[in-house]
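Okay, structure first, notes after.
Note that one protein chain is taken out, while the other chains of the complex remain in position.
Up next, chain A:
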Amino acid sequence: MYIDIQGLTKKFKRGEQTLMVLDNISLTINQGEFICLLGPSGCGKTTLLNILAGFENASEGSVLIDGEVVSTPTSRYVTIFQNYGLLPWRNVRHNVELGLEGKKISKSKRKEIAEKYICLVGLDKFANSNPAQLSGGMQQRVAIARALAVSPDIIFMDEPFGALDAMTRMKMQDEILEIKRSQNKTIIFVTHDIDEAVYLADRIIVFSPNPGRIKEIIQVQLKFPRDRNGYDFIRIRDKVFSLFDIH
């Protein structure tokens, strides 16, 4: 078991009241798995991701990653945010180098690593551009390159393609699958989009809200690349839809 979540509960204080956001979540995740967290708005997906990444503490229960208790963020597990989290005052290259600056790596080596991952996401021509000059999809690619540059074991992604148009989104989905395959990362991916989850995930964790609980875990045993219109794809998709009472 690579990521081991046991009896995880999260409560927020709101004035006098306490709000239970996550209720007794237990889940184990294997190395190299692609996990999608799926559920309606407010069911605590972001909160769960924040706890796994060390940005917030659990109220009860425990999270172990690779046998260690998660307490603070580290560059071994990198989060990619929906609004990309790029530093607008740095160009693409320097954004990608950000995570390398704290490590004992020479300047030239840093540049080399940054270039490698900028190429990997296909932005070699834009290494000197500023984030503001790039489209949303390109900015998301920079964020991915920046994450990969520190060689993390796990990548957390919170609705990373939520702000992209449908076409860019599908292209990014293929790219992230390719990256996952070639770099062999564990990816925890939050999404609202059922099709996206079925297209990407090895397992889909479906949440129900108020308080956030795991409603069902769906294994998606389809080969890659998946056919978005294939019979099995639609069957699994329909199964997820029915979990949300949508048909």
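By our rule, a residue touches a chain if its C-beta (ideal position, glycine included) is under 8 Å from a C-beta of that chain, and two chains touch if they have at least 3 such contacts; residues count from 1.
Methods note: contacts and distances are computed from a predicted model.
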Point to revise | Undepicted complex member, UniProt protein name, chosen from "Oxidoreductase", "Sulfonate ABC transporter permease", "Sarcosine oxidase subunit delta" or "ABC transmembrane type-1 domain-containing protein" | key: "Sulfonate ABC transporter permease"
Check your understanding: Of A:Gln133, A:Asn184 or A:Ser242, which one is in contact with the hidden chain?
Key -> A:Gln133
**Study point:** Option touching the unshown chain, where A:Gln6, A:Asn24 or A:Ser75 are the choices
**Key:** A:Ser75
**Study point:** Listed residues A:Ser59, A:Asn83 or A:Ser208, member touching the removed chain
**Key:** A:Asn83
Exercise for review: May I ask you to list the residues on chain A that touch the chain which is not drawn?
Suggested key: 53, 55, 72-75, 78-79, 81, 83, 85, 87-90, 98-99, 101-103, 130-133, 150
